[in-house]
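Step one of this worksheet: look at the structure below.
A single protein chain has been removed from this complex, and every other one stays in its place.
When the chains are written out, they are named A, B and C in that same order, and each has its own residue count from 1.
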Amino acid sequence: MENKVEVKTAKLTAKDFASDQEVRWCPGCGDYSILAQVQRTFPEIIEVPKEDVVWISGIGCSSRFPYYMDTYGFHGIHGRAPILATGVKLANPKLSVWVATGDGDLLSIGGNHFIHACRKNIDIKILLFNNRIYGLTKGQYSPTSEKGKVTKTSPYGSVDYPFNPTMLATGSEATFVARSIDRHTKHLQEMIKRVGKHKGTAFLEIYQNCNIFNDGAFSILTDKDTKDDNVLVLEQGKPMIFGKNGEKGIKLDGFTPRVVDLSDGKYSADDLWIHDEFEESPVRSAILSTFTETPGMPTPVGVFRQVLKPTYDQGLVEQIEFVKKKKGVGELEKVLFGGNTWEVN
Amino acid sequence: MENKVEVKTAKLTAKDFASDQEVRWCPGCGDYSILAQVQRTFPEIIEVPKEDVVWISGIGCSSRFPYYMDTYGFHGIHGRAPILATGVKLANPKLSVWVATGDGDLLSIGGNHFIHACRKNIDIKILLFNNRIYGLTKGQYSPTSEKGKVTKTSPYGSVDYPFNPTMLATGSEATFVARSIDRHTKHLQEMIKRVGKHKGTAFLEIYQNCNIFNDGAFSILTDKDTKDDNVLVLEQGKPMIFGKNGEKGIKLDGFTPRVVDLSDGKYSADDLWIHDEFEESPVRSAILSTFTETPGMPTPVGVFRQVLKPTYDQGLVEQIEFVKKKKGVGELEKVLFGGNTWEVN
Amino acid sequence: MAKEKEMQQLSEVTVRFAGDSGDGMQLTGSQFSETTAFVGNDINTLPDYPAEIRAPAGTIYGVSGFQLHFSSEGIHTPGDQPDVLVAMNPAALKKNLTEIKKNGIIIVNTDAFDAKNLKLAHYDSNPLEDGTLEGYIVFGVPISKLTENALEGTSLSMKEIARTKNFFALGLMYWLYNRPIQNTIDWIQEKFKKNPEFIEANTKALNAGFNYGEMTEAFTTRYDVVPAKLPKGTYRNISGNEATAYGFLAASVQSGLPLYLGSYPITPATDILQYLSNFKNFGVKTFQAEDEIAGVVSAIGAAFAGSLALTTTSGPGLALKTEAIGLAVMTELPLVIVNVQRGGPSTGLPTKTEQADLLQAIYGRNGEAPVAVLAAKTPRDCFYMAIEASRIALKYMTPVILLTDGYIANGTEPWRIPSVDSLPKIDVKFRTEKEGFYPYLRDEFLARPWAVPGTPDLEHRIGGLEKANIYGSVNYDPDNHNKMIHLRAEKIKNIENDIPELEVDGDQQGELLVLGWGGTYGAIKEAVIKSRAMGMKVSQAHFQYLNPFPKNTGEVLKRFKKVLIPEINLGQLAKLIKSEYLIDVVQFNVIRGLPFRVSDIIEKIKETLGGKNGK
Partner (left out) sequence: MAKEKEMQQLSEVTVRFAGDSGDGMQLTGSQFSETTAFVGNDINTLPDYPAEIRAPAGTIYGVSGFQLHFSSEGIHTPGDQPDVLVAMNPAALKKNLTEIKKNGIIIVNTDAFDAKNLKLAHYDSNPLEDGTLEGYIVFGVPISKLTENALEGTSLSMKEIARTKNFFALGLMYWLYNRPIQNTIDWIQEKFKKNPEFIEANTKALNAGFNYGEMTEAFTTRYDVVPAKLPKGTYRNISGNEATAYGFLAASVQSGLPLYLGSYPITPATDILQYLSNFKNFGVKTFQAEDEIAGVVSAIGAAFAGSLALTTTSGPGLALKTEAIGLAVMTELPLVIVNVQRGGPSTGLPTKTEQADLLQAIYGRNGEAPVAVLAAKTPRDCFYMAIEASRIALKYMTPVILLTDGYIANGTEPWRIPSVDSLPKIDVKFRTEKEGFYPYLRDEFLARPWAVPGTPDLEHRIGGLEKANIYGSVNYDPDNHNKMIHLRAEKIKNIENDIPELEVDGDQQGELLVLGWGGTYGAIKEAVIKSRAMGMKVSQAHFQYLNPFPKNTGEVLKRFKKVLIPEINLGQLAKLIKSEYLIDVVQFNVIRGLPFRVSDIIEKIKETLGGKNGK
């Protein structure tokens, strides 16, 4: 088996994962990059036969994703991708089940299914295409849009505070929480691989540019001259350092993170917060999540948190095996004729 | 106005808030205590005329609550209490809107409305009657039931991990997060008062005993001989001390809380974690939430977190006022005859 | 020494046990049922408990009741008016008295008729003394006292002793209706094997009740109902919900597909989820979802992945599932949705029965979204309709809605257990050949191929957008849409060629056909039989298939001058019949959260036949 799989996947290339459908996103849409990185990384990370891969989505521009992957795919209804994926995974736990979803799809109408999937630790991989806007419906603010955003449905600015997706995932106790950016292709590939390797609900927030309705939402994180000062790349076991020449670092006062200057010799790497993505406690992930809400803090990308605990699907299968052992494989005859019966002759 | 209100409420007593409906919970149900504490505290905390108070609920034993309060009340449909309350509050922001809900109602079917209410900081007060079971449907496990719980729908033990309600509220950035216990009547009254005073989404988790389907779920927190060693009462500005004779304390290593012994002189109150419910960062609330998942830690009750930021309803009203000032109060004639028109004679 | 009591033969009896939610009336009723079934009577039961879980003792709304109807003939309903009421307290008497037959027997626990309880029952004076019960045969029995005496010297607390008094009442009823007590004794021993003192106490109470009947002067007569002539075989009592669960378990076994149930608890459907969660050793996967939408959507995912996919709910839950059912229609996946109907609209009357979800089941989706709709007619019929719903879903690759209702879901009747090999085989072929595979290329039944993830080389994508005929890719072409809309409708319509014709019970043509559907079968049948016995020319036909209707329906209807349609709704089947066959019908709609009274239907039949009732 193992071998067969090896052999089978070894031969695959990015092309093998490209379907015959022409891609219909707007020219310049960040979704193209995400699709490309997924197709590039899949030959490496998919340890099951290709036919065991399933892509599930809801509704939105991002949710068109499954059509472009030459795997089994299900373009569901709005907001239901995580629970549709749950059904697929529970019915056949050997499948590798991936969800492509948008900030409206996952966090607005789909919020409940999302937090319950995280809570139950269903072994599905969720890629959130976060463009902070409703794309397919042509530009209304979303639950991740910044407060005060002027859109078609908020001509005077929205009065909503946005969700902090990694914070919400942390609050739902997701076992894998990470972030990347469409234009950071290498990093994105890295994160997709990590997601692929995780067992349990894996949540990857991907900042994605909607160049039609929310262009430049993440430009300071992607423009050559601003990104180094605004993006903090998290690396396991390493102190948190960023800036063009790595001249800035993150220091923790209590649990309040602060940016410190490493150039004037006042602080050194030893003073900095060392990243440990495998920490049991969700607190680190919570702190990292607050960065984007704190003026002056860089935006962390990378794995915020990865912990391992038995998945729901695993638990379900084990319980079935357990009961089969304990009671013996079920026999219909026994059930029907069980209980209080009597004869009529 | 202020005065009139004063006068009006001054006269009220607990009885004024008791409706003519006979209370129909099972004898011994923890809901009785919650009802009693609410009726006792309301004369004090309700700063609006009685007719401006509205109780909203979903479906469940706990959701029968509004029938027993002699205020305006709406017994909604399952899971929708927070959004029903939102509609009431937005339509008339001067109303004091309260939600009575259960762990299934709020966290299972109602999860999405709950996290969105928290995110938007709608000025509604949510009392969660958490009995860790579906009561009204006669005893199935709920999203707060412990993993492995044997119930009618989990004869071999549930494989679900439970939600951590205060953690989820924190992840949704609720501006007020607190916990109390049905049998701790004084403390519960204290918390209800705090909820009443908060502006914004106030979330109070109340451990409630369902003596029919989940009896004793919280007995170690309520039994005379065990509660002191297992309940940590949070007090603003005070070190975290608990135990029969206050011989135990909470010390923070990094952000990992530990129980330390104060009796052997090794540690003193000065070494302990001082509680500050007004801390801006949600991290403290997150750490406090982990206690119940950490063996050996006491269960914190009290206010985990209270921060103030403009509420959604306030924002909406202000925007309306702003636009009225800016554009003048709307005139239908102008709208209809606005835009590109032409005359036919 | 008590003198010999006379034994009177009866052909049928209706008994109602009533008391506090805490008095164990459901248990007493079901024990009496088991024993009565065991001695060979035909029997039909109707539990009736309050919406409150444990309403305060003594209150009227807290009264819990259990009615059962047994006979030496075949019967089909729990009976209209009880011949006997066992009332454990004043509230139970107050709530039920009006429904008891004139001259009926009333057995009351006199000990419970104290001032407090009388007040709680809103009695100004004691009904046992103020003539309220005139015209009834009343037996006042100090049940509490007698039970206490019987349990003299046990280690039990007074509270525990009080809890055994229902066994005293049960024993007395066993004596009165000449039934053996052994069954219940066996049950007690099994049930309380962990605490012997309960075994002893309950058994004592049971015997005391039985002996009391024998000893006391008060009871001069006993009654007996001889066994009914039922077809030979092995029998068990079964409720509709239990039968439904077994039916899907059987469908799973017969199709060789693992059963997946995605469900969210809701009265009165929760039992099905509870029963099926026990069958893990059949590989049954039960998923208690976060809400109804999650229940059905996860089931759709499971169907995509190759399971026999099921979701169970009641009215409000079905309302929530409608958008997702539309997705299953568009993706043409096999899915069974069970809706145990309850009183509506909205939360309505959660613990009561109704038939008002028929039109929701057929039309309650956006767009033209046809699904097959079936309905079970009795508790045991739920078993067979569950298998049938699964068969149709799998053969036609379509969602199927199976309607039951609170009455047949909770009511019980004896079931002659079928042998497993007498059950229909359901053969399912997953698509595996790559050659000529197109996701929407239909077979002779217009079903599309089922190619499940994990099948090499058949990778394909489906979804909720309109599909290209044959190829299944997204397609916006106007003519393709028109074509697909018609194909989906035709597929469902064609099922009419694959289901039994509508049968007429009684004269095959004539004056009046009483036409029903679902859970009203028993009441209508009994009414029609009795009407015929009274000389009226009336026949019965009953639908288990609502969409599509059996092929011969129009032809059957034409054979009768009048068609009477009794429904526990405002005339939903009547609407369908009228628009489909353009014939006028007489409606009979009583929506009280309860099954029809046989007598009411008979009255309506009389009225409808007018002067010429055939004679």
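In this text, contacts are C-beta pairs under 8 Å (C-beta built on N, C-alpha and C of every residue); 3 or more make two chains touch, one makes a residue touch a chain.
Predicted, not measured: the structure shown is a model, and the values here were computed from it.
Asks: Name every shown chain in contact with the chain that has been left out of the document.
Replies: A, B, C
Asks: Can you work out which residue in B:L84, B:L107, B:V231 or B:V303 touches the chain that's missing from view?
Replies: Within the whole complex, the residue contacting the unshown chain is B:L84.
Asks: For the chain not shown, which residue from C:P78, C:P127 or C:P316 touches it across the whole complex?
Replies: Counting the whole complex, the residue in contact with the absent chain is C:P316.
Asks: Among the options A:L35, A:I77, A:L288 or A:V335, which residue touches the chain absent from this view?
Replies: Considering all chains, including the one not shown, the answer is A:I77.
Asks: Which residue numbers on chain A touch the omitted chain?
Replies: Given the touch definition above, chain A has residues 22, 24-27, 59, 61, 77-79, 108-109, 111, 134-138, 140-141, 143, 152-156, 158, 160, 212 touching the missing chain.
Asks: Pick out the residues on chain C that sit against the missing chain.
Replies: Listed in rising order, the touching residues are 50-51, 61, 314-316, 318-320, 322-323, 326-327, 329-331, 343-350, 352, 354, 356-357, 359-360, 362-369, 463-466, 476, 478-479, 481-482, 485-486, 488-489, 569-570, 574-576, 578-580, 582-584, 590-594.
Asks: At which residues does chain B meet the chain that is not included here?
Replies: Output for chain B: 19, 21, 49-56, 59, 66-67, 70-77, 80, 83-92, 94-95, 112-113, 116, 316, 319-320, 323-324, 326-330, 332-333, 335-337, 339-345.
Throughout what follows, only the chains that are shown with their structure count from here on.
Asks: Farthest chain from chain A, comparing Cα centres?
Replies: Relative to chain A, the chain whose C-alpha centre sits farthest away is C.
Asks: Between chain pairs A-C and B-C, which one is joined by a greater number of C-beta pairs in contact?
Replies: More C-beta contacts join the chains of A-C.
Asks: Taking each chain's centre as the mean position of its Cα atoms, how many Å separate chain A from chain B?
Replies: For chain A versus chain B, the centre distance works out to 30 Å.
Asks: Let me have the rounded angstrom distance from the C-alpha centre of chain A over to the C-alpha centre of chain C, please.
Replies: 45
Asks: Between chain B and chain C, what's the gap in Å when you average each chain's C-alpha atoms?
Replies: Going by mean C-alpha positions, chain B sits 40 Å from chain C.
Asks: Residues of chain B that contact two or more other chains, please.
Replies: 108-109, 111, 143, 156, 160
Asks: Which residue numbers or ranges of chain C touch two or more of the other chains?
Replies: Answer for chain C, listing residues that touch two or more other chains: 280, 290-291.
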